[in-house]
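The structure under discussion appears below in the form of structure tokens.
Note that one protein chain of the assembly has been removed; the remaining protein chains are unaltered in position.
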């Protein structure tokens, strides 16, 4: 295990402690166990609160998207493991500024069960809650079952759009609508080149021999739709991009935002090599790339691999993408 | 080889092409071979230009620090290999806004030879050039030979300070003085947990058995000062931090900026675990942490490992650190 | 069975369950994300720790509730949430000082119903229910505890084996689609191991 850790059981606690020590002006702990964090200025009175959360091991997901123009609070689970319903509920209270709360997180069984329970508790407090699930991984289910797909890197777009809407004062219904559309108009597919090791398990979560790739892998190492010998970056980009264009029904004249995301161990250089090919394909198809994001947005500890996400955009969605957003992990546009 | 690449010989060219496709509004190619890049608005008339450069494989170093409040142009070498003197010279011309040019890059033999030659060429064009070398790796030479040390992640601080000075219109002498002080008041030490593989060589640059660590490693995998069994994150942070405090002669009441940098494959979570301990140590020593940076600032392809940098700060240097800076890879503060 | 005996049984079973962490991790790694080993081992450890603080004079229902809370928060995954919900549902039918074989049956049925409702799942979806439901059926058909447990274990084992041929329809494993065929469901296997540990402890 090539890990810079102490006690594996304290991995998440120490990590969160480090985050709070590093960014005390931007994030605060809501609960004494540090498993619920909120924007330093939360709740924002009169604005919709956005609560996210999920397992740890995906930085900057999830806690990295708590900030101005993004989410309001986050519930922090163990590695690859849901936060508890109490934690989700505490995050809800911390985020509620009187205009209701949107739950925006990835479509995973454990998370859904725990957030649903938290929503029941919030209802007792008269906090209106709406839920939108990130479900962008086209490799996890065919289009007919799009709502059952797992959520991966594309949730970044939903955070960005919903966060901008909440920041400008949109109603809960409107913020939820914008988030839901961002999820529905987004598609992602990933490739894994090496497994990840859970600190507490100390062993790879799955086997992937050197020189093989898993196309369609999930961000916990869930198997994808094809395993075979590793191919060239261009060929991989072809495999990842074509299904997205197809799934979103994109064609000549359409506009998209592109996200090439690293899963952890893959160098930024390689992500740009992948982007180059994705861009070529979209150019050839007459699809305009309106915005580009390349980097690590949703990782899987030290997994080697990458994902490509496309978000169909119109002027409204572009304006939301371009709105300022500032967290300790993601910063763009003027800071007010 | 778990690499998302095409032809290894075209690794750098395709990567740069991807970068230019992704950020056409921020960066432009100065030469037809794309090996010299500049800020889209370069040269900035009346302002000192800052030229950097070096081998590829270190993203966001070097080209990621070309932008407002940072460097003006960059010469892009092959992986871990110096750019040629012609490329450095072209970068100089692209950066020259009439107020002279500062060369700011890492202290490596090949780079020095090629930049020196470029400076000779620039002189024939009456472009005044000053050179400041990043030389922050305390593991590479004892304090008596501080000027011979190799340059690693700490050069980020020099970019940030010199870039802010150039942006506000300081003279070449002043920008060089600020850069030189930032180098001299900065110290870095790193740890490697796994080797890196040059795309063209297809093999690890050095041997490091699983479960071992190299303390004091360089960002090309240069050997450090101690090799042994991998220790806990806290113990590693102790080993990395103590020599920095000692080297900079820091004590109670001093203020520092801290940079915990990932070398490529190490998860952000682990960097925060390391930061936590660094912070504890500094707190205990009565040294105030004025600014914190955690993430990947200077990498070594897919090497697993991290480095810790300390920069001694005063009010002047803090103001320079806080000045806005915007590149496609690093963004902080208001965008004008 | 009264609270002190129930607590002793649970401590034994939950201690035994921790030995299956590796197997469950591996099964979950093949069909999901590999964390079921942690969920079960840290959950079982948390239950053992929680039972230490449960006084002997509370009702068996309260014991079940404590277990539910401990298991839910130790590593709150799908399995943890479903099992905790199931224990809570079961505890509701246990509001008495002593529980009979029939009470155990009622508990198990309430638990299975809870999982089915919260998980929107049924037998044949290749989940824990594929072992649990036939096991309960076998319990119901048996004359008493000893024979019942043996029959339940056989039924659960058959459930695990037969569901291997099915495609997973719920949870992470559903993403595997056809590729899930041929692999045993981790949750169903965990339930089988649970019954076996009950037999060993009893």
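Which chain is which? They are A, B and C, in the order written, and residues in each are numbered from 1.
Note that a contact is a pair of C-beta atoms (placed from the backbone, for glycine too) under 8 Å apart; a residue touches a chain by one contact, two chains touch by 3 or more.
The shown structure was predicted, so the numbers you read here are calculated from the model rather than taken from an experiment.
Although it is left out of the displayed model, the omitted chain contacts the following shown chains in the full complex: B. Residue B:221 is the one among B:134, B:221 or B:243 that touches the chain not shown. When the missing chain is restored to the complex, the residue among B:62, B:89 or B:108 that touches it is B:108.
In the complete complex, the residue from B:6, B:52 or B:82 that touches the missing chain is B:82. Mapped onto chain B, contacts with the missing chain fall at residues 77-86, 108-110, 113-114, 117, 137, 139-141, 148, 150, 198, 200-201, 203-206, 218, 220-223.
Methods note: only the chains that are shown with their structure count from here on.
Viewed as a network of touching protein chains, the structure reduces to a simple linear path. When every chain is reduced to the mean of its C-alpha atoms, the one closest to the centre of the whole protein set is A.
For this pair, chain B with chain C, the centres built from the Cα atoms lie 54 Å apart. One simple way to say how far apart two chains are is to compare their mean CA positions; for chain A and chain C this gives 32 Å.
In whole angstrom, the spacing between the mean C-alpha positions of chain A and chain B is 29.
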